[in-house]
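Since the structure comes first, as structure tokens, the remarks are kept for the end.
All protein chains of the complex are present and in place, except for one that has been dropped.
When the chains are written out, they are named A and B in that same order, and each has its own residue count from 1.
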Amino acid sequence: MVFSRYLFFILSFVAIYAALKVLISKSPMHSVLYLTLAFFAIAGHYILLNAQFLAVVHIIVYAGAIMVLFIYTVMLLNLNIQGEFPKSKFANIASTIAGGLLLLTLIAIFKSYDLKIIANPALNQIGLVKSLGKVLFEDYFLPFELSSVLFLAAMVGAVMLGKKDIY
Amino acid sequence: MIEKIWLVPLFPLIGFLAIAFNFMRFKGLLSGIIASSAVFLSFIGSMILFLQLSAGQEAMTVDLFNWIHFNNLSIPFSFLVDKLSVLMLLIITGVGFLIHVYSIGYMKEDAGFNRFFAYMNLFIFFMLLLVLGSNYLVMFIGWEGVGLCSYLLIGFWFKNQDFNNAAKKAFIMNRIGDLGFLLALFMLILQFGTLNFSDIFSKSQTILVGNSTITIITMLLFAGAVGKSAQIPLFTWLPDAMAGPTPVSALIHAATMVTAGIYMIARSNILFVLAPVTMWTISLIGIATALLAGSIAIFQTDIKKILAYSTISQLGLMFVALGAGSFTAAMFHLTTHAFFKALLFLAAGSVIHALSGEQDIRKMGGLRHKIPVTFWVFFIGSLAIAGVPPFAGFFSKDAIMLGTFESSPVLWIVSVLVALMTSFYMFRLLFTVFWGKAIVSENKYHPVHESPKSMTIPMMVLAALSVFGGMIGIPQLLGGSDRIQDYLAPIFAASASILKQHPSEVNVSSELALMLVPLILIFIVIYAAYLLYAKKRLVQLEDKPRSFFENLITRKFYIDELYEIIIQQPVSRLSIFFHDVIEIKIIDRLVNNTGNMIVWAGKNIRYVQTGNVGVYLFFMVVSIITILFFNLFN
Partner (left out) sequence: MPDTIQNMQVIPLDYYIFFCSALFAIGVVGVLVKRNALVIFMSIELMLNSANLLLAAFSAYRNDPAGQIFVFFIMVVAAAEVAIGLALLVMIYRSTHTIDINVLNKLKW
């Protein structure tokens, strides 16, 4: 039982470290790779939450599709331009303060709600593929189908935008 | 046939639309012919209706459509066809037709020929609406419509600013009266819940004489009549209205529109007899107006203005008759007055036409042999208006005199005085213009010519009407049957019963005396006028110093000046105050400074929008934090 707690801390540490590295890295390529790492850490969190379906989908969509898109964009367009956009110190400090304030506010808000959590959350089976699939195809069937239309639209849009002689 | 009553006002409307929308395309006299035939068709329709009603057909209301329906108030757009409205129809369309024909000759060379006939037809349409309406609101449409047409036609020659001012004056003075009319309508709705004549009159049967609400309503209605029919204190517009073309003066400002007030009171006779106070007011204002206008007319020198004041004076007499409760006499005089006053105006127009626009009678003279037709019709008209038997004016004036004598002998004496004045100024006009020698220089005198046939024939017809028009009301005393009394009796039956009138209270000998005394005096006055103006040519060309009274009357009792001091100047001073202080110093400043402030703020705040996406993002995050922060505490 202590093991899972360690696992939580390790995964959290990795995720936050990777996220910070995304910001700190001078090269976009490095940022992309650290982001992938962060995504894998988050997938671990999903498994820890007994949400296997989400964990799998997360890896497929984020690590598999989205990160590949990022890497393609960076590499194919040679966007890997390093450290040539320095920002003013004042802006950096202000931004960091704003981020810290946001963190405090978010935590304060979440804490302000008295959430009723179940006595033994570990016993729930909702995150399993079978149970989630049932909900998805019974209660959320229409949105599910509509999301395919959304994808089609996104695909058409992306192709249109990507065409060279669009103007 | 009566159901087809809507055809009667439709013809002039079609005529108006046809002429108005083909403004430039009608060449020559075509528009005049169209307009005249439209009115003639209406006249035929009116004639048929008249014959049917005379043959014993019942009066009826013809509903065209339901116009206003609101809560319990229902106002249909409907026409009332009864003997009173048909009598008015005949006057309007008959005299209107003759004047239209006359106008073809009179306006022939005017650039606005088409426009003139469009306005004239529109006027006839509204006038027909006024007399045909079966409720006060339809009447009000016509009432306002004729006011509009009056405005348009007085200012017909709109290039002359004086004429425009006269038109505005007429319009504004009418508006004052119309306000009274409108308030009366609201009060009628409040009191009776309807505006239909028949409903109101049947409901008012139960109201006691002297009811204060009815008194107020009738006073307000009378205010409307005062404006439209040019009585004290709203009479000064009518002389100025002579700025319009002469046929307009004949049709609108003598025969039809100005009599709308008389018609309206005669129509609402039941309401008025319920308010004795109003009746007395009407009598007093009528007699005062008749005296005032008559005395002014004696010293006027403009041929049309004399006739205008004469019209005011005659209208005053009609109001006296109304106030005395002899509605029939008022309607009778209205009818004959329409004939002879239209005739006089047309003849005056013919004189002006002959003299190429000269209107000052001091410069006229000796026209008797130069334009004989005009002279004879003018002579007939003068005899008729002076009340010489057997011309039309004699009978109608006699009916009024009789009515006033029954009401109060004092009123009778004053009306006799008015009648004497009438004959004096009319014969002064006649003798000055047609006798003696011309004073105007010879070369201007040279092209004097008789008017064309299209002008003389309508005048002859009107002259015939002025001669024989009185036949419809010959009193029994003179062996007549007083047909108009019988004809209109159903209209005034209810009010007659309230007034407890008897057909003739005055015995035969005194009635004869009442008839003969003024008659003898009138002949004396005419002879005096003959001596003064035909023999001695008492015509002063220069404005030499006059006595105080002469001056007072010549300047029309300074009433225009009085209105200027009492009303116009305070209002304009107040307006100047509002403009200089309230408008410029307060409102303008407030509005401008608000605008300036926003411009200034915009100029400075726009720099916040740097266009830098990073800055926008920063502000977005800060805003979100702020919103979340406030959410935390709510």
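Quick notes on this one:
As a convention for this text, a residue touches a chain if its C-beta (ideal position, glycine included) is under 8 Å from a C-beta of that chain, and two chains touch if they have at least 3 such contacts.
The shown structure was predicted, so the numbers you read here are calculated from the model rather than taken from an experiment.
Looking at the complex as a whole, the chain kept out of the display touches A, B.
In the full complex, chain A touches the hidden chain at residues 1-5, 7-8, 12, 15-16, 19-20, 22-23, 28, 31-32, 35, 38-39, 42, 45-51, 53-54, 57-58, 61-62, 65-66, 69-70, 73-74, 77, 79, 81, 84-85, 87, 91-92, 94-96, 98-100, 102-103, 106-107, 110-111, 115-118, 120-124, 126-127, 131-132, 135-136, 139-140, 143, 147, 150-151, 153-155, 157-159, 161-162, 164, 166.
Listed by residue number, the positions of chain B touching the unshown chain are 606, 609-614, 616-618, 621.
Here is the rule we go by: only the chains that are shown with their structure count from here on.
Looking at the complex, you find that chain B touches chain A at residues 614, 618, 621-622, 624-625, 628-629, 631-632. Residue ranges of chain A in contact with chain B, taken from their complex: 87, 91, 94-95, 98-99, 101-102, 105-106, 108-109, 112.
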